[in-house]
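The other protein chains are all here in position, but one chain of the complex has been omitted.
Which chain is which? They are A and B, in the order written, and residues in each are numbered from 1.
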Amino acid sequence: MATTPLTLRELSKKEVLLTAGHRMCSGCGAPPVVKMVLLASEYPVVAANATGCLEVCTCISEYTAWKIPWIHSAFENAAATIAGVETMYRSLKKQGKIDKEIKFIAFGGDGGTYDIGFQSLSGAMERGHDMLYICYDNGAYMNTGIQRSSATPFGADTTTCPAGSVVPGKLQKRKDITKIMAAHGIPYAAQASPSHWQDLMKKVKKALEIKGPKFMNIIAPCNRGWRSATDDAILLSRLAVETCYFPLYEVENGATKITVTPREKKPLVDFLKPQGRFKHMFAPENEWMLKQAQEDVDKEWEKLQREAKASEVS
Amino acid sequence: MKLKGWKEVTPGAVVTKAGSAEEFKTGSWRSFRPVWLEENCIQCMFCWIFCPDMAIEAKNGKRGVFKYDYCKGCGICALECPGKKGKKAIVMEEEGK
Partner (left out) sequence: MGKVVAVTGNEAVAEALRQVNPDVCAAYPITPQTDMMQRFGSFVNNGKVKTEIILTESEHSSMSACVGASAAGGRVITATSSQGLALMFEILFIASGTRLPIIMPVVNRALSAPLNIHGDHSDAMGARDAGWIQLWSENTQEAYDNTIQAFRIAEHPDIRLPAMVCLDGFIISHSIERIEYLDDNEVSNFVGEYKPVNPMLDIEHPVSYGPLILPDYYMEFRKAHDAVMSKVSKVVLDVAKDFEKISGRKYGLFETYRLEDADIGIVILNSAAGTTKDVIDEFREKGIKAGLLKPRLYRPFPYKEIGEALKHLKAVCVLDRADAFGASHGPLYIDIASSLYPYEKRPILINKIYGLGGRDYMPGHAELVLNELVEIAKTGKINVVKEYIGVRE
């Protein structure tokens, strides 16, 4: 199969299979992620979507922004739904009723992935369906109005865990979904960011060439929930990478590889400062929060580097 | 547009016209308008890949005009635009001014 080089010049000659006219908020980080994922595929793609912003905004009434076969069923079952589609594909292919090579992708937000869809995702990964699950991670239930999820970062102010006078926002760390998925022993798990579009698309391309279950967690800033500007989704996703808050790495057949190492690891506050959800952490009495957040990032980054090193050796 | 009656809706609410969202114009959401200054454009295509609204035309590997019918005016393109010699190729202008 002819492959499109990962240059924007060449990619822009391809048809974008998520159209204009969708109703995601101005400056949302999710549509560029979906656009990059679909552009990276050299194969026809069939997708499932968990209930959430991406789903409600891209398929309302008679208006669908999808130019690929697409299904939304419920919030917590995108993985099981695409597993059903993929299984029917295998059945019909075995029976000689279909001969095309088709790839299967599920999209879910962090609520639909880390939380309510976790079991469905874990089951689908364990069963070995030939599918790629993509979590677009904006760190809260943004569609219902910015409620805390297990992907919400430490300290963040959300509508269900607001920065109050007694409890200053979310006091727990994010669930490390990518490593949990890698621990399923699946052939490929990775983290990506739309700021690093080439890295993201390379990972999607690689994932689609691997048979079996694949998982990618992709950061997708939400200016409403993060209380940031409408123009900084890409900038913030870049800062998430450069501060090592959201490191870009992949775990391929158990081997960890950091795919983008920041030239200079920026302080976490560079990522936190432009976001209103962390504003209270900059108050003098909450200094400990900034310190703890930075320590957590440092610890995780060091751990990841150790894992990558160990993979190099072995 | 005349709303359909129950006998006319598609069984199971399946949408059979792919990409029909293009019939829905989101340009009216915009309060700031991106303006392309071609002379400062190096055709890096960052604006095209980062645009959340698929509102930048691409032809023969080069960026074309803004599709103002869809552009919501977020300004990502202008912020990410590297421009030429320190001069941006995309600037945001307030609508109605």
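Throughout what follows, a contact is a pair of C-beta atoms (placed from the backbone, for glycine too) under 8 Å apart; a residue touches a chain by one contact, two chains touch by 3 or more.
Model, not experiment: these values are computed from the prediction.
Asks: Pick from A:Leu6, A:Ile102 or A:Ile210: which residue touches the chain that isn't shown?
Replies: The one listed residue touching the chain not shown is A:Ile102.
Asks: One chain is left out of this view; which of A:Val56, A:Ile210 or A:Ala229 touches it in the full complex?
Replies: Only one of A:Val56, A:Ile210 or A:Ala229 touches the chain omitted from view, namely A:Val56.
Asks: Extract the touching residues of chain A with respect to the undisplayed chain.
Replies: Missing-chain contacts on chain A: residues 44, 46, 48-49, 55-56, 59-64, 66-74, 76-77, 79-92, 94-95, 98, 100, 102, 119-120, 122-124, 126-127.
Asks: Tell me where the left-out chain touches chain B, residue by residue.
Replies: Those residues of chain B that touch the unshown chain are 3-7, 9, 11-16, 18.
The definition used in the following text is that only the chains that are shown with their structure count from here on.
Asks: Measuring from the mean C-alpha position of chain A to the mean C-alpha position of chain B, what distance in angstrom results?
Replies: Those two chain centres are 23 Å apart.
Asks: Which chain B residues qualify as touching chain A in the complex?
Replies: 15, 17-26, 29-30, 43-46, 48-55, 58, 60-63, 67, 69-70, 72-76, 78-80, 92
Asks: Going by the contact rule set out above, which residues of chain A touch chain B in the complex?
Replies: 8-13, 16, 18-32, 35-36, 58-59, 62-68, 194, 197, 229-235
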